[in-house]
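Take a look at the following structure, please.
Note that this complex is displayed minus one protein chain, with the remaining chains in position.
For clarity, chains are labelled A, B and C in written order, and residue numbers in each chain start from 1.
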Amino acid sequence: MIINHPLLGPRDSAEFTYMGDAKLIDRPDWQAPEALAQFIDYGYMRDNPDGAHRELWYHEQGDRSFLVVTRDTTTHEIFAVELARDVARSRGQSR
Amino acid sequence: MSQINRLPGGQIDRNQTLNFTFDGKSYQGHAGDTLASALLANGVRLMGRSFKYHRPRGVLTAGSEEPNALVELREGARKEPNTRATTAELFGGLTARSQNKIGSLRFDLMAINDRFSNFLTAGFYYKTFMWPAAFWEKIYEPIIRNAAGLGSISLQDDPDAYDRGFLHCDLLIIGAGPAGLAAALTAGRARAQVILADEDFTLGGRLNSERLAFADQSGADWAAQTVAELASLPNVRIMARTTVLGAFDHGIFSALERVSDHLPQPAPGKPRQVLWRIYSKGSLLCAGATERPIAFENNDRPGIMLAGAMRSYANRWAVTPAQRVAVFTNNDDGHRTAADLHAKGVSIAAVIDVRPDAPQSQDYEVIKGGQVINSRGRLGLKSIEVVLPGGATRQLTCGALGVAGGWNPNVHLTSHHRGRPEWLPQIAAFGPPSQGPKTLRIAGAAKGELSTADALRGGADQAASWLGENGFSAAAVELPDAEDAPVSMTPFWAVKGCNRAWLDQQNDVTVKDVKLAHKENFVSVEHLKRYTTLGMATDQGKTSNMGGLAIMAELTGKAIPEVGTTIFRPPYTPTAIGAFAGRDRGTDFRPIRKTPSHAWAEEQGAVFVEVGLWLRAQWFAKAGETHWRQSVDREVRATRESVGICDVTTLGKIDVQGTDAATFLNKIYCNGFAKLAIGKTRYGLMLREDGIAMDDGTAARLAEDHFVVTTTTANAVSVFRHMEFARQCLWPDLDVQLISTTEAWAQYAVAGPNARRLLQKVVDPEFDLSNEAFPFMACANITVCGGLRARLFRISFSGELAYELAVPTRYADAMIRRLMQAGEEFEAVPYGTEALGVMRIEKGHAAGNELNGTTTALNLGMGRMVSKAKDSIGSTLSERSGLNQTDALKLVGLWPVNPANPVPAGSHLMAKGDPVDAAHSQGYVTSACFSPNLGHSISLAYVKSGDSRMGEILRLVSPLTGFDHEVEVVSAHFIDPKGERLRA
Amino acid sequence: MHDLIATTALGAAAPCVDHHGPISLTEEPGFALASIAARRGAERATVLAIRRMIGPTAPKAGHWAGERIIAFWTGPDQWMLEAPYDSDEFLFERAIKEAKGKASVTEQTGAWCRFDLRGTGLAAVMERLCPINMATFIAGSATRTSIDHLGCFVLCRSEDHISIHGPRSCAAALHHSLLTAIRAAF
Partner (left out) sequence: MRYSALRVIKEALTGHKGWTPAWRDVAPQAHYDYIVIGGGGHGLATAYYLARDHGAKKVAVLEKGWIGGGNVGRNTTIIRSNYLLDGNEPFYEHSLKLWEGLEQDLNYNAMVSQRGILNLIHSDAQRDAFTRRGNAMILNGADADLLSTQTIQKRYPFINVDNARFPIKGGLAQHRGGTVRHDAVAWGYARAADQLGVDIIQNCEVTGFRIQGGTCLGVETSRGYIAGGKIAACVAGSSGRLMSKAGMRLPIESHVLQAFVSEGLKPVLPGVITFGAGHFYCSQSDKGGLVFGGDIDGYNSYAQRGNLPVVEDVCEGAMAIFPMLGRVRLLRMWGGIMDMSMDGSPIIDRTHIDGLYFNGGWCYGGFKATPASGWCYAHLLARDTPHEFAKAYRFDRFEKGQMIDEKGVGNNPQLH
């Protein structure tokens, strides 16, 4: 596969390590009342869609960016590639 | 007699005569021949035996779709089984042998199977060989296995090398026939980066096989002239002998270039083959079409071949399979074969055309509305039986029969993304799917446009259209005046009522087998294929699938497209496993990582061990030591008694900087780091988010905003990845920067009571190493040897007074020599990973065997380390009930009740008196060693509620290795439980 | 001044040099390296610090720039600085000084080995090693990619000069891969 890196352009996916569902960005608040249940869902439950899937790819043999790739799991077509850091910020992850 | 079937003309170099052997007999051919064409030239029609019935087989085709003429090419370690004689390029000294036979090719003892064919029908083995059950492995299966298989391999290491490489292009053109050449010309002149790949060694595709392609020049001449122009364009890369194997995602194709297969052996340093990964912006499939046979009784004899192949042999290779030939056809194309062979002086017995309105010929007999219904000739065709329209039959004597059943587009690559080929009624064949690979276009016969003119136009048009859409300005190229005959055919798959009529000639699947499959409800295409093995031979059904589908359609009363079709999988043609592996074999399978003291360690007699990619010194054998234990025991004793030095460079080191570095580490480690003082080091346990221990190490605070984190050797990469994930995805606004410094610093552990005294000799005097100034867990930037920057950590894995000294890698070799020199007065020893392991077990430190991916901080006896006062990765999920059961496994020490016994790792532990089974297991031994200090074996183990069972005697069992004896549960801290030594 | 003698990544006192066909392959031990990464919110200040060291432009993604000291982009807001060892052994200290607390600097000199390929026809060698598109990888380009399982920085110094930084511990493996590719290509 080819991942169109937002900073580096098209790169062979062999340079990347797949890191799973991009929902892993949405780590729950450890102090929330339902924290344990939320962490169980976060850790174990997956939408696993047949279609567009947002997922994490780590450019391990490249610039070490984490990317959020939106990819169709039935055709492997890639619709969007974003820096995970930007996505994380936009989803409220901070410090 | 030499080359009795050689004709005039052709594209062989008659000035170059090449000697070769087949089954030990010598023959001659010419440069430009394939093994098949050269054998045919010499009158050899019998080239192989079929898979199941061991029927005699000759060539069916003239290309890579060949199912029959498979040979063992070359000898010795270079022997290649199942090599298609039709694509093997002839070279001087070539040797080939026929395969899959017992005895000689002419008298194959296994041909007895043919006599019993009525018992060996499709799937017969599913219905028998069941009794008694034990006979399968002992009797039935060995017989079946020995009978099955095709060629044999040498069992020697492949002596040749394979390369892998990467190519980029704007437009990849697959196939250099008329469509591909026209496309390449169009794109090449438009200055696009073009790769033109073709599996053949002469480009031109069927242009080389046709006499009547163009009005005013031969197809071969136009192809050669076009290739010459393309070769002059710097933006066009012509790749002959290169098969595009598969279409992968996003425009990536895999292609195999056979660099040296036409040579006796590769030139020095050169690979046999190169597997190219081609990154294309666009691609155009011009792979042509494959002719299909017609099924009739005994249609598999040597001499019966596809009519187009017969024409190729005559026109390109100047060979006829026999002096008198016939043609059986359902379309006009078959007549061309007769015309071309006739023009070369071959006697035409007749053209048998199933169509009553077949075209007439002045030169030979055409039997209109006739059918070939049987053949004769044990080892090669002698005659055919023809039924005339009225029902009368005739015997025709001929040595070869060309069969023309129409053409199937080579759509293979278009369905590699699992698009289903779609039916093209005008040519009664499957064409490319509408949902093929996104960037792949198709032109010419591969698209079902079978005339030469259509191919040229299609290739040029598809290229021009792609160029236009991608910002190139393409000028129309002038195309020659080419043959443009419409397809005139009547679909005709099998002669009515035939049974032993071959569909898949290699796997011996006949019409009869399809009928049986139908009877037993194996009617879905996939069931048909799997039950009968139709299309599963080395040609992957290129010539057989359609026939099988057509028979099944007739049996089920459906149209062929309703029956469906199987899709194709890569590779397009079978490809050497070595090519996929490239240079990654033998000791080059993976790169070796060496520490900078490697050469020094070798000098000291080190025995190395693989640790991940690293090689580490396992122990240093001294003269006179005959067993590794002697070396290891000596190293341990010497270290505990005086001082030892160990290379610990391989531990992962991560530089963590930034104003939030401490906050970050507080989230990464389950224990607290925020309050670690500058100049101090702390042990840290890292959990996965699921609460399981991931890795452990130390973090040293060099400054308010600067830590150096160490990881285990094995987890260096995954911990760094984990930390980057946390930094980028979880806490993107923390001010923290990470970089690996594993390789920047060489690190030596100096351990033992004399460690300080030794170090004081190399550390520059301004740095005070006294216990007060530099206590246990201190760290500092220092200088050594008169000014070399270094880092010193007072940490101990061995349990001794110990330091780890880090120096810039380029001085590592000098540093270890200097340390050893400084240690001479203390009789310092180097120690390896074994002694390191012994000392850490004696001290009760967990390592990889204990952090096995299923254990928690609680199991490790570090439950209280998991801070509840902060958020850290893994802390929440570590609270789940299953991870906190009252009888949870706890890390303990074990020693043998009888000191002579070992306590081997991997053993299980049982309570005394309990039955010995899995349900009663109390735990297992993780790490074991002989403790030279205690004089007996010891081990670490996980035991249920182990921390409250000190002193209990358990039964250690290892049925696998034959141990069963008693051990006592003790503290894991076998040595210096109060930690006085390391604080000394 | 300390008296320890340095070894090259291949373990010798002197660098290794190979010639084959039109290509030379040389081990280049004489360079100091330091990584520099912007602190949060100090991206601009880091670029300015780099410019003070290397010249008017700090390299963007996929590039290198500079003269005696050069910088190549290694990741978002991260660069590697490189300079001759003899003149700039303490490159990291210089970088720390220039960064003024706005960037994190780490000495990397010992972490990498460097091999330079010189000659005409380098593309034929590189296409056997890594997926870089040599048609667009012109002087000034720099990228990290994988060569025979090793993460390497590749810099196009000029049309006929490419340098490759690989993990120092794998110097022998990388050297073997490079030499094998050269011999296969020519």
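A few points about this structure:
Convention: a residue touches a chain if its C-beta (ideal position, glycine included) is under 8 Å from a C-beta of that chain, and two chains touch if they have at least 3 such contacts.
Source: prediction; values computed, not measured.
One chain is not depicted; across the entire complex it touches A, B. Touch with the chain omitted from the figure is made, among B:321, B:571 or B:697, by B:571.
Only one of the listed residues, B:389, B:497 or B:959, touches the absent chain: B:959. When the whole complex is considered, the residue among B:254, B:544 or B:796 that touches the unshown chain is B:254. The omitted chain makes contact with just one of the residues B:51, B:313, B:328 or B:493: B:51. Counting the whole complex, the residues of subunit B in touch with the unshown chain are 51, 78-82, 100, 118-119, 121, 124-131, 133, 136-137, 141, 144-146, 148-158, 160, 162, 164, 246, 248-249, 252, 254, 275, 277, 416-418, 512, 516, 519-522, 524, 526-527, 530-531, 533, 537-538, 540, 569-571, 574-578, 580-582, 584-590, 592, 609-611, 688-692, 848-849, 852-854, 877, 880-884, 904-908, 916-919, 921, 924-928, 957-961. Where subunit A meets the omitted chain, the residues involved are 1, 13-14, 18, 20-21, 37, 40, 43-50, 53, 55, 71, 73-76.
Heads up, the rule we're going with is that only the chains that are shown with their structure count from here on.
We define each chain's centre as the mean of its Cα atoms; on that basis subunit A and subunit B are separated by 28 Å. We define each chain's centre as the mean of its Cα atoms; on that basis subunit B and subunit C are separated by 32 Å. Of all residues in subunit B, those touching 2 or more other chains are 277, 279, 660, 733-734, listed in ascending order. Along subunit C, residues 78, 131 each make contact with two or more other chains. Subunit B meets subunit C in the complex at residues 161, 163-168, 193, 268-271, 274, 277, 279, 583-584, 588, 590-596, 598-599, 613-614, 655, 657-660, 705-706, 733-735, 737, 739-746, 783-788, 807-815, 818. Residues of subunit A touching subunit B in their complex: 1-2, 10, 12, 17, 19, 24-25, 27-28, 30-31, 35-36, 39-40, 42-43, 56, 58, 60, 64-66, 75-78, 83-85, 88-89, 93-95. Chain contact summary for the complex, subunit B toward subunit A: residues 248-252, 277, 279, 417, 438, 660, 663, 689-690, 721, 724-725, 728-734, 871, 875-877, 879-880.
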